[in-house]
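Every protein chain except one is present and positioned as in the full complex.
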Amino acid sequence: MITFEAVTKRYPDGTVAVDELDLEVPAGKTMVLVGPSGCGKTTSLRMINRLVEPTEGTILLDGTDIKARNPALLRRGIGYVIQQTGLFPHRTVEDNIATVPVLTGWPRKKARGRARELLALVGLDPALARRYPYQLSGGQQQRVGVARALAADPPVLLMDEPFSAVDPLVRASLQDQLLSLQAELQKTIVLVTHDIEEAIKVGDLVALFRPHGKLAQVAPPERLLAAPADDYVAGFVGFDRGIRRLSFVSTAGLDLDSGAVLPAEATVTQALDAGRPWICVTEAGHPRGWVDTAALATLPGGTPLGQVAAEPIGHPFTVGRDSLRAALDAAVLSPAGQAVAVDEAGGVLGVAAFDQLRSAIQHGAIQHGAIQREAAQAPDGPRGQETREVQHAQEGPVP
Amino acid sequence: MSFFNWAWDWVTTDANWHGSGSIPQQLLAHLGYSILPLLIAALIGVPAGVAIGHRGGKRAVVVINVANAWRAIPTLGLLILLAVFLGFSALTWLVPLVVLAIPPILVNSYEGVVAVDPSVKDAAAGMGMTPWQQVTRVEIPNAIPLILVGLRTSAIFVVATATIAAYIGLGGLGRFIIDGLASDQYGPVAGGALLVVLLAVLVLALFAGLSRLVVPAGLRKQAKTE
Partner (left out) sequence: MMWSWIPENASLIWQLTRENLYLGVVPALIGLAIALPLGIIAARWRWFYPPVLAAVNILYAIPSLALFIALIPAFGLTDTTVVIALTVFSLCVILPNVVAGLRGVPAAVTQAATAMGYGPLRRLMTVELPLAVPVIIAGLRVGVVSGISLASLGQLIGVSSLGYLFIDGLQRSFPTEIYVGLFLVIVLALVCDLILVAIRRALTPWAAAQPERRQRRLRQLTEVTP
């Protein structure tokens, strides 16, 4: 657990980078520091491992004042990942990763063995171990940077815009990797980013900074979207936060219509009998296309649906795993105005029309309102402790 | 007759290779006059340059400007001054040559450390290396190419300038040049000059080989791809 107590950083020329920061990072959780340029988030991060010393205030790590500890030794117990990776160009990938273990006295062979383990952990081919950093792509270098930070198995991990320098596809993949690593390792992570989407995706808690080093709000991502503390936060979070908030609502209890689903072998007559404006045609259980029943009237009744021209599915959503936001998006993309629901294996379970989605959204809105009322009574302070919970268990069948 | 004719004739004259004051003898003396100042300058210049580069800041820029201005000191003048006051002591030739050799070594060592990617230095500090470890394990290895450039430049300067030690009566390849000039014999003058040039080129080759040995593999290959 990391605690900031009235921490201020003032530079000799008068600029205040961090202004009386009170913040608590719970152990084993990911706290994301987010805000505009110059808001003090990076400075705050770098004060945790004493690369920057506070002008006033105290920072406690598991109850001990970090000032009391030798800086070098302190840092060996804290993983550090930066945007430009800072990989040592004169050392191989495995020697880079082995740096802190070797510093703490491990024999080199043992450290290199650990390095190879970590390469696998971050999803890299162990054959890269003997390569040099310049031979790796940007995404690979970032992963090596993360592996290096984890090598000595530190309880705390500091990450300063670790994914900002790579392209969006690689970034998404790295974020997913971080989430799965965290599920396995449960480190205390403090991550700095200027990207609010990244903060929402990756964080258990989000600390939003104002310009010039003051905190605006600390809350779990869903609460940030549902109940922003003021206009500044609402503006930073973005205008479509209502829809984005739906990504925290599960589709587990969604009411589905299976009558609109027919296999490719079914005939036109069966389709017309179903009485639906659109039919979802499946092949071996998987969605293949949408057929407009109005266009079927002219066709001979015995024609298999597989031979009828179909509109593309767009994308289906997986019930339970995907959020209501994904389902809504699927419906918007679909020519039928309905979303195709599939199970984990990809087999079609049914379709959800706007009506069903609307009910689910309203149900979510009720909880949204509940969160807002709760927030109004107890505004988020620095100790916003709630961890991220999926509303899964609370959703019953939608009326 | 061109410079090369004169030089070649003289160098290939067998007599010049035997007896006192022969080519091998002066060559050896010349090496002695060159290696010692270089070593001393390296022992002073490399740690100083690296330390200043590691510290950084405004003071560093001042020191570097001073080192550059240092080049203004005329070696011949300094040599003669010391000769007048100290006579034939070792310091007479050591001091001017060390003074000459320090600037390139100091400046290049500084430049080498400063040029290390700031994010690499940040990572080294952030991972828990003490300042000493940062310098020895990260900054110096990455600065080696430029440190070598500084050493090479100084080596060439020193080999070249050790010739003027002969002016105050010492040995070395300069002996042929000074004596030849005094007795109007261009042969030894040209020959001596040629030998000095060959020695300097040899230094170049030695350093090329040294760089292959000493520069970390990751940097060498990287430089090739740039």
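The first chain written gets the first letter, and so on, giving A and B; residue counts start at 1 in each chain.
By our rule, contacts are C-beta pairs under 8 Å (C-beta built on N, C-alpha and C of every residue); 3 or more make two chains touch, one makes a residue touch a chain.
Keep in mind it's a predicted model, so treat the numbers as computed, not measured.
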> If the full complex is used, which shown chains touch the chain that is missing here?
Replying inline: B
> Which residue, B:A41, B:L170 or B:V189, contacts the hidden chain when the whole complex is considered?
Replying inline: B:V189
> Quick one: which of B:V11, B:L146, B:L170 or B:V215 touches the chain that's been left out?
Replying inline: B:L146
> Which residue, B:G21, B:G77 or B:G209, contacts the hidden chain when the whole complex is considered?
Replying inline: B:G77
>> Counting contacts across the full complex, list the positions on chain B that touch the omitted chain.
In response: 1-3, 6, 61, 68-69, 71-78, 80-81, 83-85, 104, 107-108, 111, 114-115, 145-146, 149-150, 153, 156, 159-161, 163-164, 167-168, 177-178, 181, 186, 189-190, 192-194, 196-197, 200-201, 203-204, 226
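Everything below uses one rule, namely that only the chains that are shown with their structure count from here on.
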>> Roughly how far is chain A from chain B, centre to centre by C-alpha average, rounded to an integer in Å?
In response: 58
>> Residue numbers of chain A touching chain B in their complex, please.
In response: 49, 51, 71-78, 80, 82-92, 99-100, 103, 132-134, 148-149, 158
>> If we count contacts the way the header does, which residues on chain B are in touch with chain A in the complex?
In response: 117, 119-130, 133, 138, 141-142, 216-219, 221-222, 225
